[in-house]
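All protein chains of the complex are present and in place, except for one that has been dropped.
Presenting chain A:
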């Protein structure tokens, strides 16, 4: 360096090391249930605020655990016609739909060679307990293709014991590629519209290429479809954490 006034240069201390604390970074990745995020529309935000108050009220009394599509859950509901007045169903969550109080999730299981799917409402007062038996995410957010997959991929033991899990561990992603029954399927899962990564397509090459004819590559660049939820999510997370601590 060029020294000023001919004097030796002033001592420059070395730059401070930047410590990236991995633990705090992990805590920032919090889970917000997807039914809290309001859809894009012209409804008054007051309506979503009031709905959220009701949802938080329900969550204070009844614990709704964090779960994603691909988890194996056991749900106990109240049933006036059962002998014990309650029913327990174990299944893999294939879809989470709905926003606000009407949020639903669909559990699928194969019982005695018969595929059974039950759609439960998260905030229904009939639900008495939701237990997460196995935590694992899958490659897709919608596992409806399990209907056309071999039944072994949808069978889960009804008396399964909950798999133990360490807290603050990342939820493992099961990169399982599912084998399908022969065509015809309920939906043409090979088409790019469904964007499924969890199927091992054993179709011939020309069929896979023909399916790409229905691809819409302009969709990812469509700016009118963008819905940035990061700021809304932050506000809702703050609201949730404040209310649940009370």
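By our rule, contacts are C-beta pairs under 8 Å (C-beta built on N, C-alpha and C of every residue); 3 or more make two chains touch, one makes a residue touch a chain; residues count from 1.
Quick note on the criterion: contacts and distances are computed from a predicted model.
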Missing subunit (named according to UniProt) among the choices "Large ribosomal subunit protein uL3m", "Vacuolar protein sorting-associated protein 33A", "ER membrane protein complex subunit 1" or "Thioredoxin domain-containing protein": "Large ribosomal subunit protein uL3m"
Touch criterion as defined above, residue of A:32, A:127 or A:211 at the omitted chain: A:127
Chain A, residues in touch with the chain not shown (by the definition above): 41-44, 46-47, 50-51, 54, 57-58, 61-62, 78-80, 85-86, 100-102, 121, 123-128
